[in-house]
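Now for chain A:
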Amino acid sequence: MIKRFAVILLLLGIGAIFTGLMVNYVPDKALNVTARYYAEQTAPDLGAANIVTAIIVTYRGLDTLGEVTVLFLTAAIVGLVLARGSSDEAPARRDLPPPGELLLTGTRLLLPLILLFGAYVFTHGHLTPGGGFQGGAIIASGMLLMLLSHPLRRFGHRLIAIVESIAGLAFVGIGVLGIALAGGFLDNRILPLGTFGELFSAGAIPIIYTFVGLKVGAEFSSMLVNLSETEDL
Partner candidate 1 sequence: MQFEWIMVPYSLLTLFIVVNYGLLLTALMQKIGARVGRRHGIPIWQNYVDLIKNYGIRSSITHGVMFYLGPVFRLTGGVGLLLFVPTLYGSEMFSNLSFAGDLILALYFIFFGSLGMALGAGESGHPHSAIGVSRGLSQVTTAELPFALAVFAIALQYQTLSVTEIVAAQQGSVWNWTLFTNPLAVAAAMLSFLGSMMRPPFDVVLAPQEIPIGPPTEYHSSYLALMQTNRVIFPIAKIVVYMNLFFGGAATWPVFFLKVFLIYFFSLFVGVVFPRFRVEQSVRWFLVWALPLGIAAILVV
Partner candidate 2 sequence: MDLIAMATGFLLILIGLFGALTNRNILRMIVAFAVANTGVNLVLVSVGYMTGRTAPILDSAVPVAEATARVIDPVPQALVLTAIVIGVGVTALMLAYAYRLFKTRGTLDISRYTDLKW
């Protein structure tokens, strides 16, 4: 009870800070320097239509690299956490009720579509809303579907790991190429910018986003697979 009271009191304090923030908040009337630069320069410099994507993949590419790394880390650690100790005892698998016919059929039908949609989302990230992360998540949801329909199936950890790693290496590698061929690490202008608004434009952005998508998809999948395979209690 004391704890609850203390928490309320403290959250009142934090709330006061937040209130202070809101009271002092005055919405900008015009874009600030940074935003204006992005608005004006993205198209001519990078050739990307989706400014957010340009920022994510190029201008703040380092953040994105970190972000991808976060997922990589999480996947690895989830693997570590769940692997800990479970390798000692042989998993005592239980018999689950078989999945319904509907689910099986649905999976068979939907899976290619989902994967395709995912790929679309991350390859068109520089043009339309969406990108590697969203696409990756969609691919992972396809994986999820498979997990639901074949709960007992062992998945290709190896494949997932290889996709994940190669995508990661490629991301880093493209970044490094930026140093060699263009203005710096993660510069997308190692490839021609192409025609604004087309699929193969904006330099390396689609490529990077593709790898990000693959990597994110692989990472989420690996997390899900790891979680699903730890039913041994």
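On the choice of candidates, all candidates are chains of the complex that A comes from, given by their letters.
Throughout what follows, a contact is a pair of C-beta atoms (placed from the backbone, for glycine too) under 8 Å apart; a residue touches a chain by one contact, two chains touch by 3 or more; residues count from 1.
Given the structure is predicted, the values throughout are model-derived calculations rather than measurements.
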Fill in the blank from the handout: Among 1 or 2, the complex member that touches chain A is candidate 2
Problem - Interface residues, chain A side, partner candidate 2 - complex - result: 3-4, 7-8, 11, 14-15, 18-19, 21-22, 25, 27-32, 34-36, 38-40, 42-44, 49-52, 55-56, 60, 63-64, 66-67, 70-71, 73-74, 77-78, 81-82, 84-85, 127-129, 133, 196-197, 216, 223, 227, 230, 233
